[in-house]
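Take a look at the structure below.
Only one protein chain is missing from this complex, and each of the others stays in its spot.
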Amino acid sequence: MQNVSKTPSIRTIEQVIDETPTVRTFVISDNDLANVLPGQFAMVWIPGVNEIPMSIMVMPENGKAAFTVRKRGVSSSALYDLKVGQQIGVRGPYGNSFDIKDGKIALVGGGTGLVPLLRLAKFAKPNNEVVLLMGSKSKDEVFFEQQANQILKNHKHQIISCTEDGTYGEKGFVTDVLGKLLETSKFDAIYTCGPEIMMHKIVQMANSKGIFVQASLERMMKCGIGICGSCCMDDVMVCHDGTVFDGGFLANSKEFGHTHRAKSGILENY
Amino acid sequence: MQNVSKTPSIRTIEQVIDETPTVRTFVISDNDLANVLPGQFAMVWIPGVNEIPMSIMVMPENGKAAFTVRKRGVSSSALYDLKVGQQIGVRGPYGNSFDIKDGKIALVGGGTGLVPLLRLAKFAKPNNEVVLLMGSKSKDEVFFEQQANQILKNHKHQIISCTEDGTYGEKGFVTDVLGKLLETSKFDAIYTCGPEIMMHKIVQMANSKGIFVQASLERMMKCGIGICGSCCMDDVMVCHDGTVFDGGFLANSKEFGHTHRAKSGILENY
Amino acid sequence: MTPDLSVSIGPISLGRPTMLASGILGISLEVFGRIYRNGAGAVVSKSLSKEPWEGYPNPTIIGVKNGYLNAVGLSNPGAPYFAKMMESNRDVPIIVSLVGSIEDEFEFMVKQFENCNVTAYELNLSCPHVEKVGLEVGDDPKLVTKIVSRVKSSTRAPVIGKVGLGTTNYLDTVKAAIDGGADAITAINTIRAMGIDVETQRPFLSHKIGGLSGSAIKPVAVRCVYEITSKYNIPVIGCGGVSSWEDALEFIFAGASAVQVGSAVGDRWIEVFSEINEGITNYMNKKGFSKISEMVGLAKRF
Partner (left out) sequence: MTPDLSVSIGPISLGRPTMLASGILGISLEVFGRIYRNGAGAVVSKSLSKEPWEGYPNPTIIGVKNGYLNAVGLSNPGAPYFAKMMESNRDVPIIVSLVGSIEDEFEFMVKQFENCNVTAYELNLSCPHVEKVGLEVGDDPKLVTKIVSRVKSSTRAPVIGKVGLGTTNYLDTVKAAIDGGADAITAINTIRAMGIDVETQRPFLSHKIGGLSGSAIKPVAVRCVYEITSKYNIPVIGCGGVSSWEDALEFIFAGASAVQVGSAVGDRWIEVFSEINEGITNYMNKKGFSKISEMVGLAKRF
């Protein structure tokens, strides 16, 4: 059984890794968070600022966990700016996890959406052949390639970077690259995490080819544990029923790929 | 680890056994209370009347516990008058337990004080030789003889009934009979439960002969768990530090054998 | 014969005695439908205000030893938005919770729901962590009477006053709601409380003070239900720490006509409703009760 904490515990930032000019990884010691399932997340408290949901990055050392943050608005920037020795609060892990099928699987991620996918890679079964598609805008936004190679070193695997401007790896969107791949190879399952528009396309592609697909979604989260309703999408709570959903469910969703809720609960278009 | 309950659980009286014209045994099903240590007690709630501390009588069947009550004041009479099918609340077990020494031991009890002593007999070690001294006023107040024989059937044992009027067994007080016994035999330990004046004498006798002795005490009890202070004696709480105390401690007590506290907490003489 | 789980709370009739409490998951029709199909007799919406509210920054909800602390700050999409959404509701009994500071606001909000099927309005007179609405309203009995009577005269739907422990005697708030014509009372809201992180010496909640919910407050809530129903002749909905069928029955024996479940959803998930219904059914079978109403207030015999 997992230890699930509902009260923030304070952790000290032990290491800060610059991944790209706007992405950093913050390493802490936490036995419970170190071993979460792929897809699970934590609520991360930046004291005095906010508490935001964060996927938990896999670390090579035992007992270490990390958060990989892209500097965006107020809270992510506050987290991004923290230094070694400063403190954050964590509670979790929350949410369900990816259901790893046998055979050849594709992991398709963009930006910090790679975090749960790398943990999935870590949990890959011996018989999995893993194709990891990593999307970013341009070369200096590429990260986690080395970690991915390291994690997958005992699996038959392929790592494909795609940049929108073509400065690194394949040129174009991951969705386009995936499209081409699907024409030539047979996949047993596709897993995706990243911008919702991207995930929406990938789910459509997989569904149309009858390939098992799962996506890990983001929504506004307050409690993270299925109380407050702020993360609701159709009749599910993304924090508790998800964050991972099957292609079949997502195909029927009125909201996936179209709308998400603002802090007040009002639906807004993507 | 024992399951200790602090909230009353309702139990149905399954059997009522007349022991003497003023003593009855009430049998319930309760796995936790069935297996308590000798000396431990429960708080017994007679709904609408009171909640009183009661030693837990040992029963031959697995999972059964019982209370053996002498009809005295309001609450004990209300318990005494209950019928099969009626309900009581129980919480516990509470308190410490007798420390059973090797060798020849004497159990000296009067009336319902026999209850913890019979459980002690049940817990006797294979090497124990057990002498049970049972005191009562007269023949029709004698009870538990048969149960004691049954419990001790695999031990070398002797059961001596003493009646004050000599209508059964030896004539006289248990203390007198014990005194005679101590002149002729060597005991490794003496255990006693019953009227405090009796226990006080027995502890003095044992202490003066250097025999290990323990007594299980009664005091006014409200919480039973070391919160309210109503059972205090010197610097101990009888419910939590006791009910079983060693002869050494009791020899130094200012209160044992002399005073006990009324409901208001005022010290009263015995 | 299977026992009948339906209840009447004054003019409100529900098929089952458990409801989703206000502020819990209460934001979309689809979720309401799911909870209803899982056994709730009705769902109460988040408390709605005249305008949408974003609420406070996180942390807004954290666990404590025996429950939760929250200061969500009544984030809600506003009554007009919610009413529009509710128009398409077909079969789910929805109790609309409203919050505001003067009677005009309440009238405005009620008017939004003219085309909706509203099972009842629940007026939140007791939110412990938002100034000017909530407890500050509940603590002003005259204002409570004014608000309740204005809502009563603006709608034919039943009106429930939700009370909590504020700075005046909550029994006076109940009285004021009754004077205004309230059909029922919900008791209680969360209790003003706070938690401080020892390592950083900082209050956990961004709003510092929030409301305590969950099993910690159950004995206090049971007491309030007992006191209200002992003093006044008004149906009461029990709320506070209900997480099992035993808890639900405890409230019913104290005098509640039905119960609401909030925090327990976070611990036991949506199944909590069917679990409670099932437990109550078994109890009624065992004890020979055929209707919930036979059990209401039984603790008062003693």
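Residue numbering begins at 1 within each chain, and the chains themselves are lettered A, B and C in the order written.
The rule we apply is simple: a contact is a pair of C-beta atoms (placed from the backbone, for glycine too) under 8 Å apart; a residue touches a chain by one contact, two chains touch by 3 or more.
Since we're looking at a predicted model, the values are computed, not measured.
> Determine which of the presented chains are touched by the chain that is not presented, and list them.
B, C
> Please identify which residue in B:30, B:51 or B:218 touches the non-displayed chain.
B:51
> Specify the residue from the set B:89, B:179 or B:195 that touches the hidden chain.
Of all options in B:89, B:179 or B:195, contact with the hidden chain holds for B:89.
> Thinking of the whole complex, not just what is shown, which of C:153, C:169 or C:285 touches the missing chain?
From the options C:153, C:169 or C:285, the contact with the absent chain belongs to C:169.
> If I consider the whole complex, including the chain that's not displayed, which of C:24, C:187, C:216 or C:237 touches that chain?
C:216
> Can you list, in ascending order, the subunit B residues touching the missing chain?
Residue positions of subunit B that touch the missing chain: 5-8, 10, 43, 45, 47-52, 87, 89, 91, 222-223, 225-230, 232, 234-237, 240, 261-266.
> Would you write out the residues of subunit C that touch the absent chain, in ascending order?
64-66, 69, 165, 167-171, 191-196, 198, 201-203, 208-209, 212, 215-220, 222-223, 226-227, 246, 249-250, 253-254, 283, 295, 298-299, 301-302
We adopt the following convention: only the chains that are shown with their structure count from here on.
> Can you list every chain in contact with both subunit A and subunit B?
none
> Going by CA means, which chain is nearest the middle of everything shown?
C
> Just grab the chain with the largest centre-to-centre distance to subunit A, centres being mean Cα coordinates.
B
> Most contacts: which chain pair?
Going pair by pair, the biggest contact count turns up for A-C.
> Between subunit A and subunit B, tell me the centre distance in angstrom, where each centre is the average of that chain's C-alpha atoms.
Chain centres of subunit A and subunit B, defined by C-alpha means, are spaced 65 Å apart.
> In subunit C, which residues are in touch with two or more of the other chains?
Residues of subunit C never touch two or more of the other chains.
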